[in-house]
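One chain of protein is taken out of this complex; the other chains stay put.
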Amino acid sequence: MAASAIDDVDLVLRTMAKTIVDNAVYFAELDSVVGDGDFGYSLRNGFEVVVSDYDTFDRSSVGAVLKKVGFVLSGKVGGVSGPIWGTAFLRASQAAGDKTELTGADVIAILRAAVAGIMHRGGASLGEKTLLDALVPAIDTLEAELARPEAVQDHGSAALQEAADVAVRAAEGTKPMLAMRGRAAYTGERSIGSVDAGATAVGVILQSISAAWREKYE
Amino acid sequence: MAASAIDDVDLVLRTMAKTIVDNAVYFAELDSVVGDGDFGYSLRNGFEVVVSDYDTFDRSSVGAVLKKVGFVLSGKVGGVSGPIWGTAFLRASQAAGDKTELTGADVIAILRAAVAGIMHRGGASLGEKTLLDALVPAIDTLEAELARPEAVQDHGSAALQEAADVAVRAAEGTKPMLAMRGRAAYTGERSIGSVDAGATAVGVILQSISAAWREKYE
Amino acid sequence: MKKFVNDPRQFVPEMLEGIYLASDGRLKYEPKYNLIYRADMPQANKVSIIQGSGSGHEPAHTMIVGKGMLDAACPGDVFAGPPVEFVYETTKLLNSPKGVLHLVNNYTGDRLAFEQGREMCEADGIKVETLLVNDDVAVKDSTWTVGRRGVAGNFFVIKAVGAASEKGASLEELVRIGNDVIANVRTLGIALSSCTPPVKGSPLFEIADDEMEVGIGIHGEPGRQRTKLVSATEIVDIFLNAVVPDLPFKSGDEVALMINGLGGTTIGELYLLYGIAHKKLAAQGIKVFRSYVNEYCTSLEMAGASLTLLKVNEEIKGLLNEPAEVSIRVF
Partner (left out) sequence: MKKFVNDPRQFVPEMLEGIYLASDGRLKYEPKYNLIYRADMPQANKVSIIQGSGSGHEPAHTMIVGKGMLDAACPGDVFAGPPVEFVYETTKLLNSPKGVLHLVNNYTGDRLAFEQGREMCEADGIKVETLLVNDDVAVKDSTWTVGRRGVAGNFFVIKAVGAASEKGASLEELVRIGNDVIANVRTLGIALSSCTPPVKGSPLFEIADDEMEVGIGIHGEPGRQRTKLVSATEIVDIFLNAVVPDLPFKSGDEVALMINGLGGTTIGELYLLYGIAHKKLAAQGIKVFRSYVNEYCTSLEMAGASLTLLKVNEEIKGLLNEPAEVSIRVF
């Protein structure tokens, strides 16, 4: 991944938002196995505004647009997801600041800030069957892959695809975990045996972003 | 039917009460097609007391025992059936008075008094899809058959069987009728096509009584 | 059958005992006659107001026995009017020199029990008057000899005569007031599901996943027609198109508007229906004086709702605004 401009951020955010809107029913179904079945719908309430109003957002800097998304989520998304995703975007925005170009290292720093925000807000650690269990290994992979020289040539396409694949596998890996957070936590032992909705969503979103990225850069 | 004593009345009332208790579910099912499904259960509330307490009833005269049954029904049976059947027994009791032996003509007079009571209380006429549509033709038949000389020999067994058969056919004949009385009346046109629960019950009860009668006298 | 129940035949008595125990001495219970009555009644200077009817419509009417509402209720089994004896004994027990008022919903079973019960009481020298509630517009008077059914509008009759009798109204005044309410109240019900009487143990009727029954009776009697389930807004149109022209309610009228749940429908949906109806009435120039959104007269756990309009005048408004004390607690 070479230096990226705002229009790369646009691509990522638009793709992410559209993927969430399109998969709302699927995500909600996942959440209804041991959760309360609202995960996809809650996120959709926010991301459909991102889809429809994206053109009106202040995109003078990466920080500005991430902040705007964070505000939209805080205003529209309920349940655990609102504060978790809202905080993630606000922290990411702070990390991005007024940058208009991002290096690979910038991207990783922004993602790490988002993760720190999620952990701060929700108090979850790895292994507690949350979206962190897909997001964190995916970021680890992205960081390692971007460090390889090939990443410059393909604009990070392969690295992103590898990260997305890791997210999908990691989401699958939440199956045997005992849910410790969110509504699913109340089910205790019964939460074992089904994937976490949030982690699965991270895999689906990253796959979409990776596909869009490859279309642009390959 | 020759002169009958109290123990014939006992046979009839016990058989009737037991038949109603045994068929409560069936009668209620019939009532749920266009009525409200409580007919059999309502009657059972009263007749199960007749079954269990019959031995304690004052049977010094036919009028006495019929009055007691009428009181039990007024005390225990709700819905249309309580007042209708209660009044029928009270009027029958008045017609029977302190008799302890009944001629065929007495029996017919008692039954006619019951019918008059039902009509007075419920205001229904023939053809309005009620139990009257089975009961009245059955009584007519019984009266005609008892007038035949053979009726003396077999203690009215054949006459009773014929009356019971007429009741069953007449109950079947309520199918095309439009319900004008009771809860079934609210269904209007929809009541057409199914038999009336009360009329069907009359047929079932008369068949049981006839069978018990034949067992005793044939 | 998914119910909290022991022996289904003991459902009504066990429920009544619960009402009694929850009342903390304000009510008395006479199991022989399914009778729940005010512990402070009868009173020499107050008409006693009694209702029978079937069970299964709770909170109507056993749970609205209390000061300013009913003085006694002697229900029959689920969906069956009370035996005659319940009416007779209840009336005797509640007898007051000012008289006894029988509130009867217009069903043959209820009518017959109360007629016969009244005859027996009058033979004993008790002064009895009867009000017949018949607010259901689903049933057309002309078509059936039995007349219209009494449904949720019954609540307003109880509230009005209950409040008036607390203030000392005579039996004759109560009859006038009650008949005034009856003359001005209209209801239509729509069911989305069936219901299961405990003793029967299975649903009273079948209804497909995409169907509704318009004009349902509160005992599961079929209504005007079975149609496809439509949107809440279209359903409000069906309600209003049946109820408004029936009286008719006209521009300039003030009304009490009740959205009554039939048992299985959430109160959230009832408020949703209320909002739509309120706005549509306002558009017709009909002003809501007071709103009633809750379960008042149910059919066990049936999903569905009814809409009731009561045209109010100054007297009725005053009576509706009077306080009351009933078993059910909102807070």
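All chains are identified by letter, namely A, B and C, in their written order; residue positions are counted from 1 within each chain.
In the analysis below, contacts are C-beta pairs under 8 Å (C-beta built on N, C-alpha and C of every residue); 3 or more make two chains touch, one makes a residue touch a chain.
All of these numbers come straight from a predicted model, not from anything done at the bench.
Participant: Of the chains you can see, which ones touch the chain that is left out?
Facilitator: The omitted chain makes contact with A, C across the full complex.
Participant: Which residue numbers on subunit C touch the omitted chain?
Facilitator: 2-6, 11, 14-24, 55-56, 58-59, 63-64, 68-69, 159, 192-193, 209, 229, 231-233, 235, 263-276, 278-279, 288, 290-295, 298, 300-301, 303, 305, 324, 326-331
Participant: Spell out, residue by residue, where the missing chain touches subunit A.
Facilitator: 28, 32, 34-38, 41-42, 45-46, 71, 73-84, 86-87, 121-123, 180-188, 190
Everything below uses one rule, namely that only the chains that are shown with their structure count from here on.
Participant: Using only alpha carbons, which chain's centroid is the nearest to the whole structure's centroid?
Facilitator: The chain sitting closest to the overall C-alpha centre is C.
Participant: Compared with subunit C, which chain's mean CA position is the farthest off?
Facilitator: Greatest centre separation from subunit C goes to chain A.
Participant: Indicate the whole-number Å distance between the mean C-alpha point of subunit B and the mean C-alpha point of subunit C.
Facilitator: Distance between chain centres, rounded to whole Å: 33 Å.
Participant: Could you give the separation in Å between the centres of subunit A and subunit B, each centre being the mean of its C-alpha atoms?
Facilitator: Going by mean C-alpha positions, subunit A sits 77 Å from subunit B.
Participant: Give me the residue numbers in subunit A that touch at least two other chains, ranges are fine.
Facilitator: Residues of subunit A never touch two or more of the other chains.
Participant: Two or more other chains in contact with one residue: find those residues in subunit C.
Facilitator: Nothing qualifies.
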